[in-house]
Structure formats: C-alpha cells, structure tokens
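One protein chain omitted, others in place.
Moving on, here comes chain A:
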Amino acid sequence: MSEIAFFGAVEIGLVYALVALGVYLSFRVLDFPDLTVDGSFPLGAAVCATLLVAGVNPWAASLVAALAGSMAGLVTATLNVRFKILHLLASILTMIALFSVNLRVMGRPNVALLMQDTVLTPFYGLGLPDHVVRPLVVLVVVVVIVLLLARFLNSEFGLAMRATGVNARMARAQGVQTDFHIYAGMALSNGLCALAGALFAQTNGFADVTTGIGTIVVGLAAVIVGETVLPARAMLWALVGCVVGSILYRLAVQLALSADAIGLQASDLNLVTAVLVAVALILPRMRLKAASKKREAVR
C-alpha cells in the first residue's frame, strides 16, 4: 500500500468514524435499528456542497448540514414514537424520501466543489502535504466530538438516554421521558451522520446522491470491528472503539483492494462489507451454540 493510499484510507476511516458514532448511538445506546443514515449522510453532503457553492462559510455550512441530518432523525423518530410505525420501516421511509430531497437540494445528481473554500482550505500550504492535512483536520474534529459525546453520555441526561435503550420500562418508572430521549438520540445520531457527509463532500470535492448507499452497513461494520478490538465498558473507550474500528475497516478494505491477487474492485465493496457484517452477527450465535453443545456433551 502506498503512503498516499494509506493516508487516504485513514482519512475516509475518520470521516466514517462519525457515521460509526451515530450508528453506535442508534443501534447500541437506543437499541433503535436505524437505516435513515443512508439518507442523512448524502443529505449532509448535499446541503454542505450547495451552501459552499452559494459562498457560505464552510463551518456554518457544515453545521447547517448537521442540523438537516438531525431533522431527518426527528422524522424517523416521530414516525416510530408518535405513529407507532416499526423502527426499521420508519427509517426506510425516511431514507427513501431523502433520496428525492437530496436531489431537490442540489438540483442535480451531483455537485463538484472545485474552487470553493472548505474547512480544510486554511490548513493547506502550511508545510504538510495535502494528503496528510486532510486526515489531520478530520482527526481533530473526531477527537473533539468523541470527548463531547462521552461527556454527554455520562451526564444525567445521557444516562437516562442509555437507560431508555436498555430498559424503557424501568427508565419510565424512574421518571425518564423515554419518548423525548428517543427523539434527542435520533437527532444526535443523524446529525453526526450528516456532519460526516459534509466532511466527505469537503475532503473529496463533490457531493453525489448515490454516496449514501450502504452507509449503514459500513457504520455497523466499524462499530462491530471496534467492539472486537476494544471490548470496553467505559463510555469513552467504547466511542474510541468506534473510531478505531472505522479506521481499521478502511485499512483492511484498502489492503484487499490493493492486493491484485484477490481481484477485488472498488465496486465490490458493499458486497464484501455486507458479508463481513453478516459473519460478525452470525459468529457470536454459532459460538453460543457450540458452547451449549459442549456442555451437553460433558453431561
């Protein structure tokens, strides 16, 4: 793997680390399987790119993109909490709707960012090569968000959100407005995914409606890899695990793609990821079965 390819993989891994954090919030903290992210990631990219083309400040554009993602999360949460639509279905509805919304936002299937200033612009030309600057800037953003998120999840409010996902009945008996925490968590989760989309557009120089496909599976893969290499209980380390998982996942993909012997193409990525996630979900179950068989054999 060349140096550029290595830094490229780390960069994309860091961008998707935000997706992994969002997926961790919905799937793990809230126990809410949410596919909205396939729509909120490109929504973030679309909103950010459109605003940048219109000359808006890059940080402001990224923030607005994140807010747009939060709205998408609120739509899914409303469909589920208020109108009792099954969470998976509710999130698929939002995801499909977002495909149209994203086309409307950009007015065309993709927008190129050529001359526009991005959050990266001020850091180019400070002596470091561009392919190192990009992951560094994203790293700083990710570190700040991980620290804030860990603080949040350890706060009284965040603890109540975790309880909502673990045992809603108990949480309600303790006075937790569980519905409200689902809204808040889903907004936060999709806000992070949209922010990832905004950073993706700025680091890659384009936004495209099709970039969202498979986002959820990539995010899940990162979460699962993270939990495997860093099986931590403490909140901060669980979040760091998501980030590490996302980077490792991208490095593994890059390795597989650059090994000509395997003959993989970039377009095979979704298939490979889906297989990886499926295996990761099946393995623990098989291990359980094997263990209980062994116990029976002993008896």
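The working rule: a contact is a pair of C-beta atoms (placed from the backbone, for glycine too) under 8 Å apart; a residue touches a chain by one contact, two chains touch by 3 or more; residues count from 1.
What we mean here is this: contacts and distances are computed from a predicted model.
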From "Ferredoxin", "ABC-type dipeptide transporter", "NAD(P)-dependent oxidoreductase" or "Putative ABC transport system ATP-binding protein", the hidden chain's UniProt protein name: "Putative ABC transport system ATP-binding protein"
Hidden partner chain, touching residue among A:Ala5, A:Met71, A:Leu159 or A:Leu236: A:Leu159
Option from A:Lys84, A:Arg108 or A:Arg169 whose C-beta touches the chain left out: A:Arg169
Sites on chain A contacted by the missing partner chain, in the whole complex: 151-152, 154-160, 162-163, 166-167, 169-178, 233
